[in-house]
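Please find one structure pasted underneath; my questions will follow.
One protein chain omitted, others in place.
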Amino acid sequence: MSTVYDVTRWKIPGQPRVTAEYDIGAIINSIIADVKAKQPNQSSKPGAVIYIPPGDYSLKTRVVIDISYLQIKGSGHGFASLSIRYNAGDTSSWHELWPGASHIKVENTDGHAEAFLVSRGGAPRLSSIEFRDFCIDGLSFTPHQNSYRNGKVGIRIASDNDALKVAGMGFVYLERALVNNGADAFDVTDNFIAECGSCVELTGASQASKITNNLLGAGFVGFSIFAENAEGLLVQGNNIFPRGRSMVHLKTSNRCSITGNRFQAFYPGMIDFEGINKENLIVANHFRRVPEGFPPLQDFNNGKDDLYGLIHLVGDNNMVSTNIFSFDVPGSAITPSGATPTMILVAAGDANFISNNHFVTNMPTKHVVLDASTTNTKILDSGTADQILAFTTNYTLRPTP
Amino acid sequence: MSTVYDVTRWKIPGQPRVTAEYDIGAIINSIIADVKAKQPNQSSKPGAVIYIPPGDYSLKTRVVIDISYLQIKGSGHGFASLSIRYNAGDTSSWHELWPGASHIKVENTDGHAEAFLVSRGGAPRLSSIEFRDFCIDGLSFTPHQNSYRNGKVGIRIASDNDALKVAGMGFVYLERALVNNGADAFDVTDNFIAECGSCVELTGASQASKITNNLLGAGFVGFSIFAENAEGLLVQGNNIFPRGRSMVHLKTSNRCSITGNRFQAFYPGMIDFEGINKENLIVANHFRRVPEGFPPLQDFNNGKDDLYGLIHLVGDNNMVSTNIFSFDVPGSAITPSGATPTMILVAAGDANFISNNHFVTNMPTKHVVLDASTTNTKILDSGTADQILAFTTNYTLRPTP
Partner (left out) sequence: MSTVYDVTRWKIPGQPRVTAEYDIGAIINSIIADVKAKQPNQSSKPGAVIYIPPGDYSLKTRVVIDISYLQIKGSGHGFASLSIRYNAGDTSSWHELWPGASHIKVENTDGHAEAFLVSRGGAPRLSSIEFRDFCIDGLSFTPHQNSYRNGKVGIRIASDNDALKVAGMGFVYLERALVNNGADAFDVTDNFIAECGSCVELTGASQASKITNNLLGAGFVGFSIFAENAEGLLVQGNNIFPRGRSMVHLKTSNRCSITGNRFQAFYPGMIDFEGINKENLIVANHFRRVPEGFPPLQDFNNGKDDLYGLIHLVGDNNMVSTNIFSFDVPGSAITPSGATPTMILVAAGDANFISNNHFVTNMPTKHVVLDASTTNTKILDSGTADQILAFTTNYTLRPTP
């Protein structure tokens, strides 16, 4: 009884003419049914591996995963830029038009938003499902190719889960690439997720997860990384490129680490805090802010102005230290017109700690701005007195000498 | 002559009825014997790959690996929490009971402690053996399921070795998950090692190794990471959760890096130095200390009191900088009763450098305590004068303004 499945060799009972090329979703669902039928015993349900060889596969039917330990694995993340292609004009001479490798074309003709839905009721939580080394491609956006909108979700994990892993994957042209609701020890590593509305979203609540060693870049409508009610998320060693309405968006999340990342953005709000977020660590990152450089997307932005802050803090006892900020935006592109851009805005909260940051800017900026409601902020070695703007007297400043 | 083996397809010569399900250890030993028989020539010993498909495999016989370049590979780390299950009461309605994927059940009926022993005499050292993407499960603890004791060792590497790799693995309910004695350039990455007495131990001596991008969490009896006589170990980008008697325990180890990790602990001694340890770097980490939250384990701890320090330094010229410490323990749980908890204790040594740390605590604490024997410690921007306690005058303090 083999636990190793190949989507190109599987036949759906009673539907021998359905191929993986025609509907890989139906094929994988049929394989999962087979796994479940062959592992009825509570004491022995090791799952299976489903292999997707390189190829182009339409997904017409949503895959529903309700067993632990399933690994779905391909032979390459297969990313290619659809944004460049759709904005390139005549591509008749191009070598190839689409992403590739183990390439799933999400057509969603069944009315569902997701390519993959992971969900199960009862106990225990789903554990250790793995997605590895294949490509989920949303194909196109609507109503135009630069909208980042099409309603498609690559993977949505909908029920509480433990030790799931997404590694080596490619995601492209999905409105939402990867959504996990209720993650514990979730591992998102070594993926290539770009040209999606949002890349990685940890919704509901999560703990002890990590998003490490990835290449990421969301659209202006969404988030490269979003986490709500997260505890102890580690965002480490990622190279995150534009666009992204925000690059890391924390909502009522505490004790997360954002360390050792490289961020490049076209808008303010690179790191954005919504609600009260406490005791987060933002250290050793490179923040680069420039204007949008790609003409087809120069009409779009995230709606935030240059007073919003490259980092927008709301909450208590967050530590922002030992980062470099490189800001190079022409004066004509600053909003509101004539404003002095803000690098770090403490919009609300107590006892935030901002130290040892270096700023390189092509115009005068305020390195740190403290709103009137803020209390007990400490600002050390992060600018001269002129580069700090406080609407309160309740703070401590040691200017950079 | 194939070098690709599948444990489910191998028959032991003369013992055709032994299956991988019955004793994967005997099967793998037989495969290794076959590899050795087919590669007798010193000039051509490329090794082999042994594939473990998803399934439940008993290991009755210890595997002994004495050839370089062997890769043992499965299709998923298969972790599931046995701790939750064993403490859950009635699990008759549960979907599944055990870890899964490529799942080895360590039964050790041969009297040996190890599931896998890697050892060889002579020259050269064993090189480039790889363990990838499977699960080693110790099944149960004794005398009760919360002891973290059963004498079982997942992988013990016993002779000097070079360039070995453990990646994508799962380890659960082993007293010691992974032990390497004599490591050079050892690579432990992207693993899930939890609910083991100890997770990763580098014994003897090691150099130039790395433990990066893992999810780890040991039991109260052992260590998430232990290294003795290590030179230049890199502990980077890990998310390390409780419990762990200590999370990183260095013994006479020098010039190691502990950077960019997230640590959560239930006890003091999160980073613990034994013997003299020099020139180690502890930077950009998140330290979270709370009380044990899981009722079945609330009677256990590591025996250290709150004066021990979340970081306990012994040695010279260690640098502790740009970390955040978040301490939230009810006063009633502090030991000794009424004590003021210590965050960083310099127990002994010269010229330790502690700078730019932020502390968030639910009660007054001492951010840094210097024992009487310490000399030349520098403490910069890590607390007010009141938050530093020195039993010596031989130190320099620049209080946080």
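By letter and in written order, the chains are A and B; residue numbering begins at 1 in each of them.
The rule is short, and it goes like this: contacts are C-beta pairs under 8 Å (C-beta built on N, C-alpha and C of every residue); 3 or more make two chains touch, one makes a residue touch a chain.
In this text, all values refer to a predicted model and were calculated from it rather than measured experimentally.
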For the chain that's not shown, point to the residue among B:119, B:147, B:257 or B:375 touching it. B:257
I'm checking contacts with the chain that's been left out. Which of A:241, A:267, A:300 or A:353 qualifies? A:241
Among A:100, A:154 or A:349, which one is in touch with the chain left out? A:100
Looking at the whole complex, which of A:25, A:47, A:78 or A:124 touches the chain that is not displayed? A:78
Per the touch rule stated above, chain A touches the missing chain via residues 8, 53-56, 75-81, 84-85, 88, 91, 93-103, 168, 170, 190, 192, 194, 213, 215, 237-239, 241, 259-262, 264, 283-286, 288, 322-324, 326, 356, 358, 360, 381, 400-401
Provide the residue numbers of chain B that touch the chain removed from this figure. 2-4, 42-49, 67-69, 71, 73, 120, 122-124, 127-128, 130, 162-163, 165, 167, 185, 187, 189-190, 208-210, 212-213, 232-234, 236-237, 255-257, 259-260, 278-279, 281, 283-284, 316-317, 319, 321-322, 351, 353, 355-356, 378, 380, 396-398
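Going forward, only the chains that are shown with their structure count from here on.
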Whole-Å gap separating chain A and chain B, where each centre is the average of the chain's CA atoms: 29
